[in-house]
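The complex appears here minus one protein chain, its other protein chains still in place.
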Amino acid sequence: MRLFECILLLCLVVCALSVAFTKDLLTSIIIFMSYSLIMCLIWMILQSPDLAITEAAVGAGVTSILFFLTLKKIRAIRKEGQDEQEEG
Amino acid sequence: MSFVQNFPFFSIIIAMFSGIVSSVLDGKKARNLSLGMIAVTTALSAGTLIFCLGTGESYTFMMGHFPAPWGNEIRAGILEGVTAVFFGVVMFLAVIGGLKHTAEDVEEKKLNLFYIMIDLMLSSLLALVYTNDLFTAYVFVEINTIAGCGLIMIRQKGRSMSAAIRYMIMSQLGSGLFLIGLSLLYDVTGHLLMSPAKESVNMLVAAGSYRIPMLVIMAVIGVGLAIKSGLYPFHYWIPDTYGYATPTASAVLSGLVSKGYIFLLIKIFYRVLGYENLVSSQMANVLYVFGITGMVMGSVHAIYETDTRRMTAYSSVAQIGYIFMGIGLGTSHGMVAAIFHIFTHSATKALLFISAVGLYEVSGDKKDYISLRGAGYRNPLAGIGFTVGSLSMVGFPMLSGFISKLLFATSALESPHKMLPTLIVLAVSTTLNAVYFLRLVITLYSRRRPGDAPVPETAPRGSWQLKLAILCFIGVNLVLGLASQPIVRAITDGLAVFG
Amino acid sequence: MSRRKDNYETSRWLKFKRWMDGETDPLSVGMDPIEVIPEEKMRERRKDFARRKAYDEELSRIRVSSAGKTEIMKARGIRYFQKFYKIMSVILCLGIILVLLWTVAALPVTGGAGNPANNEVAARYIEKGLQETGAVNIVTGMILDYRAFDTFGESCVLFIASCCVLVLLRLDADSKNESIRKMIAESDDRHFEPKDDIILQKCACVLVPVIMIFGIYIILNGHLSPGGGFSGGAVLGSGLILYLNAYGYEKMSRLFTEKVYRRTTLCALTFYCLAKSYSFFTGANHLESGIPVGTPGAILSSGLILPLNICVGLVVACTMYVFYTLFRKGGM
Partner (left out) sequence: MIQHLLLNIEETAAVILFGVGFTILLLHRNLIKKIMGMNIMDTATYLFLASKGYITGRAVPIVVDGVQEVEAYINPVPSGLVLTGIVVSVSTTALMLSLTIRLYERYHSLDLDEILIMAKEEEQT
């Protein structure tokens, strides 16, 4: 169990670093989502199911949805801008 | 237990409740509710203050059925009472003074949301003043931050939104550091309430254990709250934030929000970490150095600015430097001076921002200070208000700034190592203050030149609310300047029972 | 590129590397990747912006600034600053980590029963929590009874954040300029809204009730099992979002409008505020609160905790849903 926990913690650090270094935003959001899920597992190991359930619903769920929506909105705005440019 | 002792709790809850109710009201009703709420909470705080002055002691108030180390608690004393009354008064006048501009700057349908921010801002400030629990402090710091961000970006201009995101980023950095400091503190003491936490901190210090964590805790909490209150090296968000928000928001943010954090910092230093530990661990000296750098650099930046409101904002950086210098002096007199300067600065800065609005109104809303030439004749009351504020900042006798400078100077005489640098920096900073504030005042009262931009023909639009607010602020300044003795005594007494 | 061998071209490593660099995006076929813009493009981009400004009604008054000398100077200054930035960021990161590691090395060992944090405070929560609060889940009992003021503050944080998002993203139909933008936003949204996607609808048909029931279970059993108002509310909110995605705004508006949102949050928060004020007031004045604790373990037990959990759950579910709709189209 201890070994498993260490591996998970290592994964966390790797995820955090790759969030910092990936160039594509969608990729980094997905990595961030998996970061939340790993965090949720660690909290399960640390005997706090309350936190795990909240993190799964909020961190991996709602926060990621909000990030995705932001990205989508930005794409929509960008598209609009491009259309306008072509017309002009 | 007398009924008056419930008042701090009532004031926090009333402020929160009116915020919640405002979400379904329309703008005007929300405004009236908000104004009424601020008046009521100020009265309640005054009641608390009178009660505490009568007993001369502080008391704790259980939030729930469980006593100290288990349940939440708030605590009220003379110092808390004075601060709460003062915050209430400044908030009320700032809201009154900016009423007309608020209605112009905010979309009509979103006006009630603005007053929700004001209500929750006041409740969080009161909670920060009264709280006796570290984690409650964290939660209300967050409310304060988000409400502050809301107040900045409610104007929905490009510049104010970019200022808002900058403010949010810096505040989040501060909150993150503050939270990790709390976690470390919880780890080594096992308490979140201030009084038990202080007991175990004292035990740890006496036993000499956990030296490194204690040092890091002090550093991290100090830096976190210093970032949030805008001490010099972390001040980059201040000019944009104060310069481009709606007038009420500028006055509230500069006058109250940063002061709330500083008050919390003083509270944590006194009631948890122990001021003597702070002094012996050299953290006080670090704050002192930051403070005196800020005093000089803030003023230098202000001299280079041409936009009046940004200039005033940079002067805030310098004044926050004064407060941290007072904390860093390491004597109780220095602390009294710092707390008195909190009051001075919030009254004066709010006065400056509000009367600057009155001057802009008659000069065609130009940002440049040159365009204010002659504005003092066009809107006399705002001109007088701005002059009084400037003179107070410079340290003119009879006004509040003079008293706080006097207090700083006398307290500096007590600490032999810091006496010389403090006095020199005080003199330099006062000179620099005089340079840019008097330049502004002279501009206000100089004749217009032929090349100046034409002044709009409209008569001075200064509403009666603005005039009332300016008059009251001048009054507050004079009270702080002329009748400073009882206030200083109250602060001294309050600090004595604070630890 | 052309001189590379075929097997390298198709190797997984290259694909992975490209994916990491954001060149190709296997996950979003047909969508253009949003990447971090290199500095060289900045001036170009700013010109784009200037051109775009002409279309913008609000910004039309602002004259397109000619790319004068100052601008180039600024861009160059920023480029130098950025290199400095990168080096500084690494140094700062390492510095913070080292200081904190130095601290951690001096902290008590994790998992030790005798650590300072495991003192009489935690002991009382465990030993007497069941009798004093009636909650089987000690954490819930702690946050909703012993330290309820914090939790009330926390709901206010959520409330004020939703107010700020409303300020930023709600498009009111009244004002002239905004109405145009609302139309744009709506027409845009229809691009993305799946119209009668049969697979999604059938899946949602099965999943939405399950998610809802799970969310309600978490809320109602907050004092008996892991979970509580907040996590349950988030689950409920995501159920609502799924329903919205499958069936569209029209069907949703029969069930949930802005009025419903406002009233629900108002009622829930008012009840929360009044209930907790009553309990704080009686507690501080040493009065009996008169709220029965009930038999621990039963669903109707533990005094105010169950209704408070329901309130928090409602607020959170509504807020999450409202965040979603505001982000998507700026209204409900």
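Note that the chains are named A, B and C in the order they appear, and that numbering of residues resets to 1 at the start of each chain.
Simple rule for what comes next: a residue touches a chain if its C-beta (ideal position, glycine included) is under 8 Å from a C-beta of that chain, and two chains touch if they have at least 3 such contacts.
The structure displayed is predicted, hence computed values, not measured ones.
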Based on the whole assembly, the unshown chain contacts which displayed chains?
A, B, C
Out of B:20, B:96, B:180 or B:491, only one touches the absent chain, namely B:180
For chain C, which residues reach the chain that was dropped from this view?
34, 36-37, 42, 45-46, 48-49, 52, 59, 62-63, 65, 74, 78, 82, 85-86, 88-90, 92-94, 96-97, 100-107, 109-113, 115, 117-118, 121-123, 125-130, 136-139, 142-143, 147, 150-151, 153-155, 157-158, 160-162, 164-165, 168-169, 225-226, 228, 230, 296, 323, 326-327
Suppose we count only contacts with the excluded chain; which residues of chain A make the list?
5-6, 9-10, 12-13, 16-17, 19-20, 25, 28-29, 32, 35-36, 39, 42-43, 46-51, 54-55, 58-59, 62-63, 66-67, 69-71, 73-74, 77-78, 81
Need a quick check: the contact residues on chain B for the chain that isn't drawn.
135, 139, 142, 145-146, 149, 153, 156, 158-159, 161-162, 164-166, 168-169, 172-173, 176-177, 179-180, 183, 186-187, 192, 367
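Simple rule for what comes next: only the chains that are shown with their structure count from here on.
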Distance between the CA centroids of chain A and chain B (whole Å) is 37
Chain A and chain C, separation of their C-alpha mean positions in angstrom:
12
In chain B, which residues are in touch with two or more of the other chains?
none
Residues of chain C touching 2+ other chains?
none
Note which residues of chain B are touching chain C in the complex, please.
1, 5-6, 9, 13, 16-17, 19-21, 23-24, 61-66, 69-72, 107-110, 113-114, 116-117, 120, 123, 127, 133, 135-136, 139-140, 142-143, 146-147, 149-150, 153-154, 156, 180, 184, 186-191, 200, 210-213, 216
Which of the residues in chain C come into contact with chain B in the complex?
99-100, 102-103, 106-108, 115-121, 124-125, 132, 145-150, 152-154, 156-157, 159-161, 163-164, 166-168, 170, 172, 174-175, 262-263, 265-266, 269-270, 273, 277, 279-286, 289
Please output the residues of chain C touching chain A within their complex, sorted ascending.
19-22, 25, 27-28, 31-36, 48, 51-52, 54-55, 137, 139-140, 184, 188, 191-192, 218, 226-228, 230-231, 234-235, 237-238, 241, 320, 323-324, 327-328
